[in-house]
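Removed: one protein chain of the complex. Kept in place: all other protein chains.
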Amino acid sequence: MSEKVVIDDRVRFVETDMMGVVHHANYLRWFEMGRVEYLRRHGVLLLDLLDDGILFPIIDVACHYSASARFDDVVRIETEMVEFNRAKMVFSYKVIRRADGIVLASGTTQNVFTDRRGRIIRLPSKYYDRLVAKAAEK
Amino acid sequence: MSEKVVIDDRVRFVETDMMGVVHHANYLRWFEMGRVEYLRRHGVLLLDLLDDGILFPIIDVACHYSASARFDDVVRIETEMVEFNRAKMVFSYKVIRRADGIVLASGTTQNVFTDRRGRIIRLPSKYYDRLVAKAAEK
Amino acid sequence: MSEKVVIDDRVRFVETDMMGVVHHANYLRWFEMGRVEYLRRHGVLLLDLLDDGILFPIIDVACHYSASARFDDVVRIETEMVEFNRAKMVFSYKVIRRADGIVLASGTTQNVFTDRRGRIIRLPSKYYDRLVAKAAEK
Partner (left out) sequence: MSEKVVIDDRVRFVETDMMGVVHHANYLRWFEMGRVEYLRRHGVLLLDLLDDGILFPIIDVACHYSASARFDDVVRIETEMVEFNRAKMVFSYKVIRRADGIVLASGTTQNVFTDRRGRIIRLPSKYYDRLVAKAAEK
């Protein structure tokens, strides 16, 4: 479960604020992009979960910011799964400025699984097994 | 159908960009807030439409910007319905800076009605009649 | 420093995501609105800080989500300052659904002060003293 999934993204103008840097809330979008991609590469598409009536609400987020991303920067988002069972997933993230390798932010998210009415459920085997199998392969 | 619905909102920091003003895409959010409020005051809640499986996708947007909203400005959004039948709604909007009455932007949106699968439908009578009746009252 | 500043806001359609609830990143915007209002009521306008070349980047954010805000909900944001000196501010927040008083989310932010080039500075007395005086009054 220590495999790192890496994606790159370029800062959009709209993501800046009047301090001239990327607004801090936008890092959560990058975490999300990393998480989506991590799951895709491990055989799980969020659209399939949704089609099966499984929601995956975030229940905890934390982010520490050490330097600012700026407009037009290319950032690298590194995503790792640090805990995983049928009841929850915990991911950790690093956002790195490509130009100089500086870590701009690091954080974690935890999500649970619920049905469409918001009641906690356990992740069905078809998804759980796939994630475990893929992680084992790597 | 000429009644004007007015709401006020204060510019959030996150809505600014690195030019120091509100990013132009955010005016579409204000238009949406005005439209939602217009419909509410005329007896139509978007949540009821959604519960009935009726979607209301925007098919046209236009906005002309004449001055910039800035952080902490209080803006007034004026919304009018300019065309309405069972197939579509057209709204027009003005965004005005409260401090000096300057019109910052004006625009229009048009939306249609679809079912959950995206097929065009006609607005059911229970909603149509309510909107017409409310408009007549005013 | 225990005074609580309270603001209300109505969930915008654009703030929802395809799970049918408010996207988790948007709670950071509510925290920001609460923080801005807290400072305003204690005599500090962010625009004045910016005019004086003082930035106030967030360096830490944490949020725990216990229930979902939905479209059209009115939420109450309660903001308290829990730590404050010339080098940093720590705020804590609660987001509460007005209809039933349920706490949807709670969190904290920490920010430092920097000059326009991003170098750490100490908050000038004119702002520091105002915040301390206002807090003492209450």
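We call the chains A, B and C, going by the order they appear; numbering starts again at 1 in every chain.
To be clear about the criterion, a contact is a pair of C-beta atoms (placed from the backbone, for glycine too) under 8 Å apart; a residue touches a chain by one contact, two chains touch by 3 or more.
Fair warning: this is a prediction, and the values are worked out from it, not measured in the lab.
Q: Quick one: which of C:Y27, C:F56 or C:F71 touches the chain that's been left out?
A: Touches the omitted chain: C:F71.
Q: Looking at B:R10, B:R29, B:K88 or B:K134, which residue reaches the missing chain?
A: The missing chain is touched by B:R29.
Q: Looking at the whole complex, which of A:L47, A:A99 or A:A136 touches the chain that is not displayed?
A: Selected residue, touching the omitted chain: A:L47.
Q: For the chain not shown, which residue from B:V5, B:M18, B:V36 or B:M89 touches it across the whole complex?
A: Reading the full complex, the residue touching the unseen chain is B:M18.
Q: Could I get the residues of chain A that touch the absent chain, sorted low to high?
A: Spelled out for chain A, the touching residues are 12-14, 28-29, 32-33, 36, 45-47, 71-72.
Q: Kindly note down the residues of chain C that lie in touch with the hidden chain.
A: Missing-chain contacts on chain C: residues 13-14, 16-21, 23, 25, 71.
Q: For chain B, which positions touch the chain that isn't shown here?
A: On the side of chain B, residues 18-19, 21, 24-26, 28-29, 32, 50, 55-68, 118 touch the unshown chain.
Everything below uses one rule, namely that only the chains that are shown with their structure count from here on.
Q: Using CA atoms only, can you tell me which chain is the most central one in this structure?
A: Located nearest the centre of all protein C-alpha atoms is chain C.
Q: From the C-alpha centre of chain A to that of chain C, how far is it in Å?
A: 24
Q: In whole angstrom, what separates the CA-based centres of chain B and chain C?
A: Chain B and chain C have C-alpha centres separated by 28 Å.
Q: If a residue has to touch 2 or more other chains to count, which residues of chain C qualify?
A: Correct list: 29, 32.
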